[in-house]
Each structure stands twice: as structure tokens, then as C-alpha cells.
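Only one protein chain is missing; all other protein chains are in place.
Order as written gives the chain letters A and B; numbering starts at 1 within each chain.
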Amino acid sequence: MLKLIQDTLTSQVHTLWLVFKHAFVKADTVQYPEEAPYMSPRWRGRIILSRDPDGEERCVACNLCACACPVDCIALQKAEDEDGRWYPEFFRINFSRCIMCGFCEEACPTNAIQLTPDFEMAEYVRQDMVWEKEDLLINGTGKYHDYNFYRVAGKSIKGKDKGEALNEAEPVNVRSLLP
Amino acid sequence: MNWEVGSGLNIGVILLTVIIVAAMLIWVERRLLSLWQERLGPNRVGPFGLLQVVADMIKIFTKEDWVPPFADKFSFVLAPAIIMVAILLSFAVVPFAPGVGVIDSNIGVLFVLAMASIGAYSVMLAGLSSDNKYALLGSLRAAAQMISYEVFMGVSLLGVVALSGSFNLREIVLAQADGWYVIPQFIGFVIFLIAGIAESHRLPFDIPEAEQEICAGYHTEYSGMKFGMFFVGEYLGLVLISSLITVLFFGGWMGPEFLPPIIWFVIKSFIFIAFFILLRAAIPRPRYDQLMSYGWLFLLPLSLLNLLVTGAIILST
Partner (left out) sequence: MSLLFYLAAFVAVISTVAVILQTNVVHALIYLILSLLSVAVIFYVLGSPFAAVLEAIVYAGAIMVLFLFVIMMLNLGQHTRDQEKKWLSLKGWILPCLLAGVLLFQLVSVLSSYDQNMAPETVGVLEVSALLFGPYVLAVELASILLLAGLISAYHLAKK
């Protein structure tokens, strides 16, 4: 009995006092539409497709993001242009299914797909939640400014032959006997 | 007879004020909770969000009022009415200030207890007629909780009754002219406070409607204005318990001269309303069996002891 009374005094009354003190603390929430809350740069929000520093599309249509997506909301189709670059013919994200998990960003080998700190994407028509490549593609490099996949990859495209990529040695001529 | 009926105007004004205050409490509670939880709370509709209550009312009145086909219609419709009527009737005996009050009954305290026990039917009928297992569980819990806590509530009041020598609430207030009863009856006050929370099943004793365990308990199947009546009924109960504490233990309308008596009454009651909301913000809900054993094994002996000691002191002086 005594212990119960003591518990009541030390625990319950103490709790009441602690919670009461919160009346004099500034509120953590803000008046949202007028006052924007601070969003961390690594917040996982609206998805974009970025371009490399040369202004070309980064996406090489490898489908890794679509495989990684746990809710299967990415759909894309590979195409190839005349100088050998791969690119997505269409790239579609259904944001009514996307759970903003960021797995696609993790999976992407070219840093093309990125999540941004923006969440204001409500629509009145559900069909409008499906974004096409035109909607997703931005004119910038996103979070990774210097990265250019074709400059580090071994694939040859127009203006960059084999062996010209960063940290890449000239290809060995296997038919030559010279050292 | 030995009671006076207030004028019709008096009754009407008190009834309206009590209901409006109970409705405003929805807003007050949300603002206070958000204050203690470091949020802003509803502040959009009207100045400081005051019109939130009106918005809620419009919403609740225009919602579909649905009676499930499997429910027992007679008791289903009756249940929400009972709680409103029982609690509003209890306000009849509360003396708000000199000259303000509906009746001066010689059995005021007992009348409040009787109405509290009638109110228990509302919850039970609601759960029983809904034909829903969560509702039934909720009303079983409510019934057990309410009838057991009624006992401690009654016994804890008897100390005050013995000190003032009257069941009349107005005379109890007048008897506190030279000292509030909270000092000699502190244990009675604490027990009444706890039993009052349990009686109006507010958090932390909202076991009959514990959302996390049994949906919404006895009002799971209710919608529209019938749900609204349960909702407002809960706040009416809160106002009732707070004003009863004020009357029984804190000298009712008495206070220094510079404010009119009714203001003192409102201030004191509001402090208790705020305290109840603080309890809701701070204390977690106990388990059902903990609540019952706490009541029967701790509160009952304590209140009986309190009554015994009070009686002994009164007899010896």
C-alpha cells in the first residue's frame, strides 16, 4: 500500500509536472502552407531524372530501378540512338503507388534517378499521379554534380572511344606481338 | 415542498450554457492537448480556431445517421439519449452562484449519484444493442467500471456530507464559508477525483472505449448525431465532475470580493477541466484488471477509513 502511494507520488505526479512544463515550450510544428518547414536535403520525396554535366540524359534504361522498386511503380522501355547511347524511350512512375522508399536511387548505377525534398504532389484526378519522362526529367545534375556515367564507363559512344574514359587504359591489341 | 424551482428563463439559460460550454470544450481540449504536446492545434476556423466547434457540428449533423440492420433499433436509439438526459438532469442540483441554479434539493448529492447510475445504462444498452463484439466488450467493461466506481464516489462524498450535515449542495457550499473542505477531506477529494474520471470514462480510464484494444468500444457502431450525443455527453460529464469538485471541496462560488461569484465558480471549474485534460495528455491507460483491483483493494478501504476517521473526529469535537 505504502509503495503504491509512493509510486503514485513519484511517478504519476512527476509525469503530470513534466507534461505541464511543455506548456512553456515553443511548438514544434509550423503553420504549414504559409510557413514552410525545413526539409533536409536527403529527404525522400518527389522523384526526378537528372542529366549529366554535358546536358545529356543520365538514364541508360538498365531497368535496375524498376527491379528494385518494391511496389513495381516504375515502367520504362529501352531505346538506343545512332551513336550507341542507351536511353529510355518512355519512363513512367506511378506516384499513387510509390512509397518513397528510395530503393530506386540506391539501385541506379548512373545516379540518374534521385529523390528530392519536395512532397507537395497531391492531385484531384488519380490519373494525374502517373508522371511521364517529360515530367520527371530536369535540366540539371541533381545531387551529384560531376558524375558522368559515360565518362567512366567502358562503352564507346560518339566522341568517346574505348580507352578514353576516366582512369581507363588504352585497350590492348591482342593481335600485336609488341610489348 | 422543500425545493424551489428556478424560473423558466433560469433553467433555459443554464441548460444552453452548459451544452455550449460542453461543445466548446471539444476545442479547448484540442488546443490544450496540442499545447502540452508542442503542437499548434486547430487554429484555422475563425479567430484562434474558435469556430472549429461550429464546423464540427455542421459535419456531425450532416453525416449519415446510420442504424445497422442487425442492431436492436429501440435500445440503439434510446442509448445516446439516456446519457445526455442523465447528465443534464444532474446539473439541475448544482448551485452555480447565489440565485443561479435550477433547484435547491435536499437530496442533491444523492440525486447526482442516482443520475450517474442511470447514465450507466446508456453505455450498456449501446453496447448490447449494437450486436458487435467490440461494442459488447466495451459495454461489459463500462458496466463493471461504472458500478464499482460509483461506490467509491458515494463513500468519498460522505465525509463532506458528514462535515456539513446536509445533502443539499447549496448548503454544502455555504458551510465552507470558513475553510474549504479540500483541507479536512483531502483523501475524499482525491478519491472523488479518481472516481469521477472513471465515472465519465475519460482518459486515462477510458477502458470502455480504448481505441487500441476494442475499436471505439460501445459506440463503435454509432455515427452522425447519435455518436455526437455520446461525444458531447462525455464533455458534459467532464463539466459536471469539475463543477461538483468545485462545489464539494473548493467552496463553490466563494472567493474574494473583487470578482462576482459566478466568475469564481467558472474559474475554479475550469482549472479542474484543464487538470483533467492534462491527465489525458500525461498518464497512460491502466489495464482493465488493474483498474478494478485498484478500486476495490485500494480506494474502497481508503475511502471507508476516511469516512470512519471523519466520523470519529466529528463526534469527538
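Methods note: a contact is a pair of C-beta atoms (placed from the backbone, for glycine too) under 8 Å apart; a residue touches a chain by one contact, two chains touch by 3 or more.
Owing to the predicted nature of the structure, the values given are computational and were not obtained by experimental measurement.
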{"item": "Chains still shown that are in contact with the chain withheld from the display", "value": "B"}
{"item": "Option touching the unshown chain, where B:E29, B:E150 or B:E234 are the choices", "value": "B:E150"}
{"item": "Which residue of B:L33, B:L50, B:L78 or B:V182 touches the chain not shown here", "value": "B:L78"}
{"item": "Of B:Y134, B:F152, B:F167 or B:Y235, the residue in touch with the unshown chain", "value": "B:F167"}
{"item": "Residue of B:I14, B:V28, B:I83 or B:M124 touching the missing chain in the full complex", "value": "B:M124"}
{"item": "Absent-chain interface as seen on chain B, which is shown", "value": "1-2, 72, 74-75, 78, 105-107, 110-111, 113-114, 116-118, 120-121, 124-125, 127-129, 136, 139-140, 143-144, 147, 150, 167"}
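Everything below uses one rule, namely that only the chains that are shown with their structure count from here on.
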{"item": "Separation of chain A from chain B, taking each centre as the mean of its C-alpha atoms, in whole Å", "value": "53"}
{"item": "Chain B partner contacts - residues on chain A that touch it in the complex", "value": "1, 4, 12, 15-16, 18-20, 22-23, 25-31"}
{"item": "Chain A contact footprint on chain B (complex, rising order)", "value": "34-40, 278-279, 281-283, 298"}
